[in-house]
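What follows is chain A.
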Amino acid sequence: MTLLSPDFAEELKEFSDDSALACFNCGTCVAICPLIDAHFPRRMIRYVQIGARERILENATELWKCLHCGLCTQTCPREANPGEILLGLKRLIVNHWRKKA
Partner candidate 1 sequence: MGPAIQAKENKILVLATESCAYPGADSVGQAHSSYPANVYILRVKAPVLFPERFYLDCFAKGIAGIIVMSCGEECPYDGAYHALARRLDRVYQTMKAQEIDIRRLRLTAICTVCNRAFLNEVNQMNELVQTLISAGHA
Partner candidate 2 sequence: MTQDKKNDNATAPRIGVYICHCGGNISDHVDVDAVRRQIERMPGVAVARTNMFMCSDPGQAAIAEDLQNGTVDRVVVASCAPSLHEATFRNAIRRAGANPYIYEHVNIREQVSWVHHGETATAKAADLVAAAAAKAGLLKPLTPIRVPATRHATVIGGGVAGLSAARDLAARGIPVALVEKSSYLGGQLARLDRIAPTGERATDLVRELAGAVLEHPDIAVYTDTQVVGCDGYIGNFKLTLRRQAADALIGAQADDIPPAGIRPTGPSAAERQETALETGAIILATGFRSYQPRRGEYGFGEYAPVLTLPALIEKMARQAHQGPLLQIDGRPIRSVAMIHCVGSRQIPGIHTEDEEGRLNEYCSRTCCTATLNAADRIRREHPGTRVYELYRDIRTYGRGQEDLYEQAARNGVVFLRFEPDQEPRVTAADPDDGFALKIQVTDTLTFGETLDVPADLVVLATGMEPNDVSDLVEMMKLPVGTDRFLLEVHPKLRPVEMPVGGIFVAGTCQAPFDVGETCNAAGAAAVKAAAMLTEGHVELDPFVAEVDTARCQGNGACVEACLNPGALNLVEMQIDGQTVQRARVTPALCLGCGACVAVCPTNAIDVCGMTLRQYEAMVDAIVAGPAAAETV
């Protein structure tokens, strides 16, 4: 993959109270998520951590699978607040679409 750009996490801060940085990639959110869907939602969180902006944009619609039920946040052992990160990403993407439009 091309160069990493961790500045993306800074960009996200505008849309979310929580950054993805606290996450230590244990995968609890994935296993607890009612969706039972591959690496969701950690995949998105990981992309935020390493700043894989293009990956996020390519897969943006996936974010709306999140039901905002909050179970991942409740369960997260690092209080990284995955639910809020996803919500922040949704806002960032909506903003991105609107700006493009």
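Observations on the structure shown:
Convention: a residue touches a chain if its C-beta (ideal position, glycine included) is under 8 Å from a C-beta of that chain, and two chains touch if they have at least 3 such contacts; residues count from 1.
Per the selection procedure, all candidates are chains of the complex that A comes from, given by their letters.
Here the structure is a predicted model, which is why all the values come from computation and not from measurement.
Put simply, of 1 or 2, the chain that touches chain A in this complex is 2.
Of all residues in chain A, only 1-4, 6, 9, 19, 21-25, 39, 43, 46-47, 49-50, 52, 78 touch candidate 2 in the complex they form.
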